[in-house]
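A single protein chain has been omitted; all remaining protein chains appear in their positions.
Labels for the chains are A and B, by order of writing; each one numbers its residues from 1.
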């Protein structure tokens, strides 16, 4: 895009340099890339998400939540279709009282009139207080953040930009909700003040088990090459200590891990393996047996090119499908995640598994609401107000 | 639909058995079919609708209403287009403070990705607190209710399902608002504490006239065969004592009453007649002269098949059109209803009749808002809170 040309020099900077621009005193101004989600920030966001979730169960808590950002208006600018992410953000806004507005048609009337994309974004920023955007264009959200930086420097009106999925590249809020689900699951102790903690029980069988995302083995299965959620989550997890990753995918060029992610993981020094079946072994043990968290994904047929369509159609997908037998090998506490939607024809997770207590994918979807609400609270610097609301409602905050 | 197969055995059960599953202690969990609307339940719903309507006229009442369900989020899943029903539900939600979300495009991005319909519904139930749905698929809403029952049994998250029109079959909330309009009209005494009641005045001319929907003659005119509103309303009315029904339609196979409804009415023992003109007589008297309530409908051309199109186009519709002369024959209190939209080309109700005091069809539309709001209050078990709000605002509840 021609109009992005003025930001070209900014786009090629290092991740560190960019992330520095998108924050101030450790608080995000914009969420553009998963690499901004550091363990410290995630801890804050997950704590806020918990407060929101618990307040929402209480009538007075609910009222306080709806008051938190009731003076703000959100623009959901989703020119790349997405039902799930869109609705999840809508619900998150509604929980916090934000007014929602949407533009979903890529052909707005203004574009017909040859308005530049940057003028459209600046129009949105005139009317609304945050722009949540999903676009087919990889760097669009990033460029919008630069536009806002420019305006801020000129002391003009500027608003936070949230990347809700850009092209085939990044999906940072999916990584956020995945991490929130992982943190919640590996919390073990939740709601267990009096009785012996679940972690202690589990330690009888798994002596080295610890709380939190560290020291765990994460297995990703399916469309590793094109799964932006895999890329985003793996990037975030690689920051935690003692994390191992196993990637399970067909040995087809477009489905195996791409070289960029492989190099990135190597640079972080994370211990990772690539295999071609859920029944594979590494270090002489079945991968499912050593998995602490299984992240299933869908083969993204809609991204098949004409060249590869036939080849991919001929792949035997059986080694990449979950089954009651394979679930049987998993550790008793290992959550099964899926960014959803799942493919009802391929059946990478058959519905028969839905009632297994380890099937966390519907809860994971619901967590998206709390995690995204927590992000909005953070962007509007309302974490303290949230905490005060929680104290008021429950008297003794946790 | 393949994925409905697991519910097949449930679909073929008796109406009584189904209705039992969709309620608990007499309160609806889901509204799927008009047959769930018993006189007892309708009395409750109409009373709530009245409280909502009266509160909405008062600033403080309005505020209390908006607080009633402000902690809830609704999904309006309308894959069969409908402006009127959709907007009426939106308004009902807004009156009660519910946040609204919508999916109206039958091709959501998730379906492109081969997500099963049941996964879509379960996603909605993850984010939202009630699913109001209109679909071209007859049993879809019913199957969704079964899915929710399943989840409830597993102690997983489950939400109420509201059928806002399914295929050509059922339209229970239209029957609800029609009944609310009938109950309001045949209340006669409304707002008349001090002066002699309108009922007493009317009894000088109509000595046997009583309050309420019982002991009345209801005349349905137009597209009897394909009118799901006719089917739903007739089903509900057949539960009241002393009700007579007259069905006026062209003598074409697709326009006359279908055999299924005919059998159903026979089984209830209701007294009904089928005639082919508004000028017909039964029992030696003109039907309009003995009608207490006239329910006009539109000939639904959009449902014509290629075979019947020509035949139906050739029917002389004059005997099924209202005119000032025909309205002149109606009893002075008899309401004229129409589920709307009316056909401006055919003109089954010419606009010249709109200013007649018996023309209730615009008020009927507005009643849809109050009646649907009352349904939502009922589904969320907030009827008591509504009553308390009313008492608080007006001090002395009626």
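Operating definition for what follows: contacts are C-beta pairs under 8 Å (C-beta built on N, C-alpha and C of every residue); 3 or more make two chains touch, one makes a residue touch a chain.
From a predicted model like this one, the values you see are computed outputs, not experimental measurements.
Residue in contact with the omitted chain (choice from B:13, B:27 or B:63): B:63. For the options A:115, A:152 or A:258, the residue in contact with the chain missing from this view is A:115.
Within the full complex, the residue among B:312, B:369 or B:389 touching the omitted chain is B:369.
Touch with the chain omitted from the figure is made, among A:62, A:99 or A:215, by A:99.
The chain not shown here touches subunit B at positions 56, 59, 62-63, 66, 81-84, 87-88, 90-91, 94, 298, 300-302, 340-346, 351, 355, 362, 365-366, 369. Counting over the whole complex, subunit A has residues 3, 70-71, 73, 75, 99, 101, 103, 108-110, 112-116, 118-120, 122-124, 126-128, 154, 156-157 touching the chain that is not drawn.
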